[in-house]
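Below: one structure, written as structure tokens.
The complex is shown incomplete by one protein chain, all other protein chains being positioned as in the whole.
Up next, subunit A:
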Amino acid sequence: MRHDHIITAKQLSREDIEAVLDRAAEFDADPGAALDRHPGKLLALAFYEPSTRTKMSFETAIKRLGGDVIDMGPVEYSSVKKGESLADTVRVIEGYADAIALRHPMEGSATMASQFVDVPLLNAGDGAGQHPTQTLLDLYTIREQAGLDDITIGIMGDLKYGRTVHSLAHALTNFDTRQHFISPESLKLPRNVRYDLHEEGAQVREHDSLDEILPELDVLYVTRIQRERFPDENEYQKVAGQFTIDVETLESADDDLTIMHPLPRVDEIDPAIDDLDNATYFEQAHNGVPVRMAILDMLL
């Protein structure tokens, strides 16, 4: 991989993705064996909004490589509160650390920040924009469970604001996949994502309910629909059941269906599903560590 920064899934070619996933598989096989890879290297965690999972998996990944983290801490206690610009903050942090993982509530923040620093900058989520390291761990999980070519994947839930969805949909265009998007009308894919998928010649269909497409799927990627996205509760109640799954829903699904979710979930996957072999979301979360180890290993 010849990138200085990891900003968007769009920058990743099939070769890049496969290189990361192969390296991740090596680390996955023996995470303790990588301690001599990057001793003393420091990863700065600049998280402008809370994200326990992403932050902890970055922290675990760098420590598994023999490095350590420095943490900006909560924004309330930082210079950000005093009005310092993001551009200034990352330029200061650049002097302390060998790489920066940035989580920021605004779209395009990682792109902008990367223009001000020479150390590798990893986008750990920018508003409703992109979340490329999540995408790589999603791809790793899909490859393990179903393979990345000749698969049919359903992506369901909040497709409008779900940055993990935007990154994943784009990355999947590198492979021979059929993508089905299932969402309420008001939370359909945004125009810019459709534009990219169209440009890439992706095989894409959109649905307003899971029923008609579920039997065809090899992978079902569920995301959370936030109740507050709906103008009124009635509107939410009308659609809510169509975008949640329970054991009964799965009757028409293929036995080998892989069910994924970027977590945290609320009520979109019934906990009774957790015990089925199909449930892959916790494994998916665990895959965050070897995949982020691979990314850091290649950038540091």
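Basically, a residue touches a chain if its C-beta (ideal position, glycine included) is under 8 Å from a C-beta of that chain, and two chains touch if they have at least 3 such contacts; residues count from 1.
Convention: contacts and distances are computed from a predicted model.
With the options "Aspartate carbamoyltransferase regulatory chain", "Type I-A CRISPR-associated protein Cas7/Csa2", "Succinate--CoA ligase subunit beta" or "Glutamate synthase domain-containing protein 3" in hand, the undepicted chain maps to the protein name "Aspartate carbamoyltransferase regulatory chain" (source: UniProt). Contact with the chain that does not appear here is found for just one residue of A:P31, A:G66, A:G127 or A:G147, A:G127. The chain that is not drawn here is touched, among residues A:Y96, A:Y195 or A:F282, by A:Y195.
Although one chain is not displayed, its contacts with subunit A can still be listed: residues 85-87, 104-109, 111-112, 115, 126-129, 191-192, 195.
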